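Note that one protein chain is taken out, while the other chains of the complex remain in position.
Our next item is chain A:
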Amino acid sequence: MAGNSGNAIDPIHQFHISKIFPVEIGGVDFSFTNASLFMVVTVAVATLFLVLSTNRRGLVPSRAQLMAEMSYEFVAATLRGSAGNDGMRFFPLVFSLFMFVFVANMLGMFPYFFTVTSQIIVTFALAMLVIGTVTIYGFFKHGVGFLKLFVPSGVPAGVVPLVSAIEVISFLSRPVSLSVRLFANMLAGHITLKVFAGFVVMLTGAGAVGIASAVLPLALTVAITALEFLVAFLQAYVFTVLTCMYLADALHPSH
């Protein structure tokens, strides 16, 4: 939904990355961009909210503290539900991922704000963080036994190669599906929003009839905005749930 002043109707422009101050190390461009800025803003907003709201450590929570506690308990319940009590060792990771993705998605809903999670490289990096944790922890904890993940128990010996091949492909496709799901949802939602909002602008430029008929895309824009808030939460949640399920695999590979 991040807009731009120049080309109001280009729905892609909101994803454009512009340098704020250039940094170059060893010939590679590490500039601080608008994407970097909103990563920092996301972290700052989430951290400040969680720190300030729990500052009083109230026995009877304030509203803000209650929200912080609810997010804690929500993520804890999700993780415990799929990975069990052992899974709580990954709680900081899962909670950080949920809060980061959720706050980034929500900040993206503000007009003119950059949506960090609409960049495939960001969602892919987060997905690789999850899969990397699963793989490294899985081998660290179970050694070769982690490979049992690819050999489901109770499968006839004849079909084991086939099933294992499918399991391996499914495992390898996890980072792709995890990252593309979040990225595509945020990207498509923001483009749709921009396109419908663009219709309103175009039609209002076309005289009285245009203004009258602009009501329909305007109503749709409002409806899609509401839907996008839902999607922003839902995708953060889905990302978290899948993370929890993959972590459960690392903890208990034989399924």
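As a convention for this text, a contact is a pair of C-beta atoms (placed from the backbone, for glycine too) under 8 Å apart; a residue touches a chain by one contact, two chains touch by 3 or more; residues count from 1.
One rule holds for everything that comes next: contacts and distances are computed from a predicted model.
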### Query
Can you pick, from "ATP synthase subunit b", "Susd and RagB outer membrane lipoprotein", "ABC transporter permease" or "Teichoic acid D-alanyltransferase", the UniProt name of the chain not shown?
"ATP synthase subunit b"
### Message
From the list A:A83, A:M99, A:V130 or A:A232, pick the residue that touches the absent chain.
### Response
A:M99
## Note on the structure
Given A:I17, A:A77 or A:V201, the residue that touches the chain left out of view is A:I17
### Identified contact with the non-displayed chain, of A:A64, A:I120, A:L218 or A:V238
A:I120
### Task
Over the whole complex, note the residues of chain A touching the chain we left out.
7, 10, 12-13, 15-17, 23, 28-33, 35-36, 39-40, 42-43, 46-47, 50-51, 54, 57-59, 61, 65, 68-69, 72-73, 91-93, 95-96, 99-100, 118-122, 124-126, 128, 183, 187
